[in-house]
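Here the complex is missing a single protein chain, while all its other protein chains stay put.
This part shows subunit A:
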Amino acid sequence: MIRFDNVSKVYPKQTRPALRDVSLEVEKGEFVFLVGSSGSGKSTFLRLILREERCSHGQVHVLGKDLARLSNWKVPQMRRQLGTVFQDFRLLPNKTVAENVAFAQEVIGKSKGEIRKSVPQVLDLVGLGGKEERMPGELSGGEQQRVAIARAFVNRPKLLIADEPTGNLDPQTSVGIMKLLDRINRTGTTVVMATHDQNIVDQMRKRVIELEKGRLVRDQARGVYGYQH
């Protein structure tokens, strides 16, 4: 699903690489936590998967494709198989819940009939059935993140990237979001989640990848957040 071979990333005008010689593989259907302090390279790691950036050295394979050799105009096709969720939800404030989710389908040219069918389905899945016509501003943070997850999942991606999805939520709401992500993972979708939330990582007992100053320092099956050396 994802394979990094000796990947390094140096941003222009910076001497210290954001990622240094990272090699790892994520299999189909896995649930992976990506941990590390701020500036450890988590965001760069995710941006490389999304091909927002290209790596400086090494190779990044996502969904069997070598991203370095993927031409620009094929990137949108690749991204349609990925879903993305962020800490700040990134909803459109002037569209209703249903419209926000439908937007992700409209802009890739899905038919109206298809949208009418899949939007209520995915809103039920994330537990927002009946709130289709609400505006994002009327919803709680947890509900807004559910809308964002619905939007990321509505096109049935093979891989879901979550960048600190619980960063703005209280612990109880976070648990709800994690249950939802777990449910999505059980449908066969691979999930890669960057997080600072110790409780969640410790509770879920999934694979943990830790980055420190751009290096891969830990890759542990059924790991915990703070690894005692």
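Just a few scattered comments:
One rule holds for everything that comes next: a residue touches a chain if its C-beta (ideal position, glycine included) is under 8 Å from a C-beta of that chain, and two chains touch if they have at least 3 such contacts; residues count from 1.
The rule we apply is simple: contacts and distances are computed from a predicted model.
A chain of the complex is left out here; the name its UniProt entry carries, from "Energy-coupling factor transporter transmembrane protein EcfT", "ATP synthase gamma chain", "DNA-directed DNA polymerase" or "Cell division protein FtsX", is "Cell division protein FtsX". Only one residue in the set A:76, A:129 or A:171 touches the chain that does not appear here, and it is A:76.
From the options A:35, A:62 or A:104, the residue with contact to the chain not on display is A:104.
Residue positions on subunit A in contact with the hidden chain: 50, 72-73, 76-82, 84, 90, 92, 103-104, 106-109, 112, 151-152, 155, in rising order.
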